[in-house]
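Quick one: this structure, given as structure tokens, is what I'll be asking you about.
Yeah, one chain of the complex is gone here, protein chain that is, but the others are all in their spots.
Order of writing sets the chain letters: A, B and C. Residues in each chain are counted from 1.
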Amino acid sequence: MKKEFVQVISQKEIAHQIFELKVQGEVIAEMTSPGQFVHLRVSDSFQPLLRRPISICDVDVESKTLTMLYRKEGAGTALLSQKREGETVDLLGPLGNGFPLDTLSSGQTALLVGGGIGVPPLYYLAKQLKRRGMNIVSVLGFQSEQDAFYNEKFAEQGEVFISTVDGSLGTKGFVTDVLKNEDINYDLLYSCGPTVMLKALEAQIPDANGFFSLEERMGCGIGACFACVCHVNGGAPSDYVKICSNGPVFPIGRVAL
Amino acid sequence: MKKEFVQVISQKEIAHQIFELKVQGEVIAEMTSPGQFVHLRVSDSFQPLLRRPISICDVDVESKTLTMLYRKEGAGTALLSQKREGETVDLLGPLGNGFPLDTLSSGQTALLVGGGIGVPPLYYLAKQLKRRGMNIVSVLGFQSEQDAFYNEKFAEQGEVFISTVDGSLGTKGFVTDVLKNEDINYDLLYSCGPTVMLKALEAQIPDANGFFSLEERMGCGIGACFACVCHVNGGAPSDYVKICSNGPVFPIGRVAL
Amino acid sequence: MKKLSVSLPGLEMKNPIMPASGCFGFGKEYAEFYDLSVLGAAAIKAATREPRFGNPTPRVAETHSGMLNAIGLQNPGVDQIMENELPHLQSYDLPIVANIAGSTEEDYCEVARKISLHPQVSVLELNISCPNVKEGGIQFGTDAATAAALTKKVKAVSAKPVYVKLSPNVSNITEMALAVEEAGADGLSMINTLLGMRIDLKTRKPVIANKTGGLSGPAIKPVAIRMIHEVSQAVSIPIIGMGGVSSAEDVIEFMLAGASAVAIGTANFVDPYICPEIISQLPELLEKMNVNHITELIGGSWKECGTPSLSR
Partner (left out) sequence: MKKLSVSLPGLEMKNPIMPASGCFGFGKEYAEFYDLSVLGAAAIKAATREPRFGNPTPRVAETHSGMLNAIGLQNPGVDQIMENELPHLQSYDLPIVANIAGSTEEDYCEVARKISLHPQVSVLELNISCPNVKEGGIQFGTDAATAAALTKKVKAVSAKPVYVKLSPNVSNITEMALAVEEAGADGLSMINTLLGMRIDLKTRKPVIANKTGGLSGPAIKPVAIRMIHEVSQAVSIPIIGMGGVSSAEDVIEFMLAGASAVAIGTANFVDPYICPEIISQLPELLEKMNVNHITELIGGSWKECGTPSLSR
């Protein structure tokens, strides 16, 4: 965990409002755990004031290059999307705890379910799991074809199913529809996406084993401000976890969605 | 008076922390009166919030090019100094009333006295007066040699005397010392600079005829907010002028400094 | 543009947008930028009984996303305003909100009586952030009983509806609002500026000659929103909302909070065209939000029956 001004290597729009940003810096050598995130300052004024949490999507430890994918949403990501090659970005990271990589053994199958802007961290996860000899099946959900990204990249790691809400690509509907329609065999579920998606997964696969990556509005990003706290299932009412420092990845069922 | 996004043609540091900024735009064709100013928005966020008043230093009406000289002081001018060729600046102007050009007749002599960042508007004035056949004598005061600028440009318009506080260039001391030492004959005085300088001039030349250009913190820059109001000499206590819309140029003696 | 009309006591507005008092002079300057008839209304600079020069300069200072001002209610006095400033507004289809100020109840009443008779004036806006000289300098704006007494007196002499402009520098804004409603106010304007200060490191003195100034601009928007949200649920008179508005989205946020119309102050200094620009952007924004008429939004953040948004 360090703060560093990393250098922009490239920035491009790879789908509708979805940007791929590559940056280079010393601290990137530490980014070995998929599911961790970085906290970016997108301006050197106080507008916007807070940092923006963005997941690690891919890392080349050799060249110390980090790839992030983000959707241009509000003022912060709009400013981020204006960063050009050679400019710097104030990065704090890597933050949080990523997906455990040693729960499965070689030859077993990991099911990766990603929704929208929850897809990025699963890419680095897919690569790491595959390197460890696991089989990867990915189910990726988007609004429509123009919003979809990284399909081919995931295809390089294993089988891929796509769903779009409007049916313009893959199965019409949600990732849960893909899981209903296709008979996918897997040993462990890894998922990241909007809370409604995670809830739907939980409902559809009540006995699911695996890990969810969660999102919450953040202040500090490092565990100091209690902004991102969640209740723990089956704990005392005052029991909690912090998404930023205890998560964002938790065993399925641990955290009250 | 218009609001326009003008285009940056060039930006360079011409003395210590003094920048020369050239911009191009339709509205610049209206900038025919030296002593008027423009109000610049230097950022598209609210930081900084207010516009910055900057004098018209030179205009090429043909090519619709405006030259401004400014000192990098605080946050606003620092941001302005980062604008590069091809970028745009949100300009409101021309604002206020400039120096009258028809008070003297051809062959008479105008004495221009400028202090520091009060020098710029006098340059466009010198050019305009000279074009009308008047003789120009300029007395320019700076902190030291490294802060001085446009000496040669003024020399093209007529005789120039320089003073610097540390004596590194020209007379050691203030513009008032130059006026004491040199026996300058002139018909009308035009001056722009810090209020202390204008006060010293008033004290040294009690019967001076001519025009002062004044400065004050501004809100709107167009006469609507009453931020920049000054008392009038010899008027009722509630009499006033607004620097932005009635000035910034006033006949010497009109306004209580 | 029918989608935008709002109707408040004494104010039939084409749209809910008006420049805020003190940020628009008497309209002349902005008339050089655009046709003032596009505005829903306009609030003019505070009028006092006698001409006032106001405070020494510097009168303004910049802060993070905001500014301080201590103009000191400079104005030519109510008689001059009626004679020289209001007539030129006749050429526009524009309801005028006459902001009035004073140091005693008598001052206020005198100004209210006079200016409310002017044909150009649609409603009065009582600026109660001035110190009450008689009561030893306590502000009309921070004591509910004093504010209510003033409101009652002004209502009695005014020929037009009276809006009371509340100060945010109070422990309990709802108490103030209820007191002036009870005293007969036809509407509320909120919020006026927050008291603030900046100190210059070079001179080691306050930047503003008057020392303290009023904080306005985007920095104070969250304070305005929470006060309007709270007060609009407690009173039944309409609220003209203000404090940092600088976009069409901000206007919607203020109306969802509970404002029936919205005033724009500081943002006029940043962009003289801000009012007409926002007005022209509102219809598209309403469409995107599936709103048929802008009044549907009023209090939408707390009303049970608020039409839910269909698009996301």
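We take it that a contact is a pair of C-beta atoms (placed from the backbone, for glycine too) under 8 Å apart; a residue touches a chain by one contact, two chains touch by 3 or more.
Remember, predicted model here, so these are calculated numbers, not experimental data.
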Among the chains included here, which ones are touched by the excluded chain in the whole complex?
A, B, C
If I consider the whole complex, including the chain that's not displayed, which of C:134, C:205 or C:293 touches that chain?
C:205
Which candidate, C:8, C:86, C:194 or C:294, sits in contact with the chain we can't see?
C:194
Go through subunit C and note every residue touching the omitted chain.
63-66, 68, 142-143, 169-172, 194-199, 201-206, 211-213, 215, 217-223, 225-226, 229, 244, 249, 252-253, 256-257, 289, 297, 300-301, 306, 308-309, 312
Touching the unshown chain, subunit B contributes residues 46-47
Taking the full complex into account, what residues of subunit A touch the chain not shown?
1, 3, 41, 46-51, 92, 216-231, 237-240, 245
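Keep this in mind: only the chains that are shown with their structure count from here on.
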Considering only which chains touch which, label the overall pattern as line, ring, star, complete or other.
complete
Measuring centre to centre with CA averages, how many angstrom lie between subunit A and subunit C?
46
Between subunit B and subunit C, tell me the centre distance in angstrom, where each centre is the average of that chain's C-alpha atoms.
36
Multi-chain contacts in subunit C: which residues touch at least two other chains?
64-65
Residue numbers in subunit B touching two or more further chains are 46-47
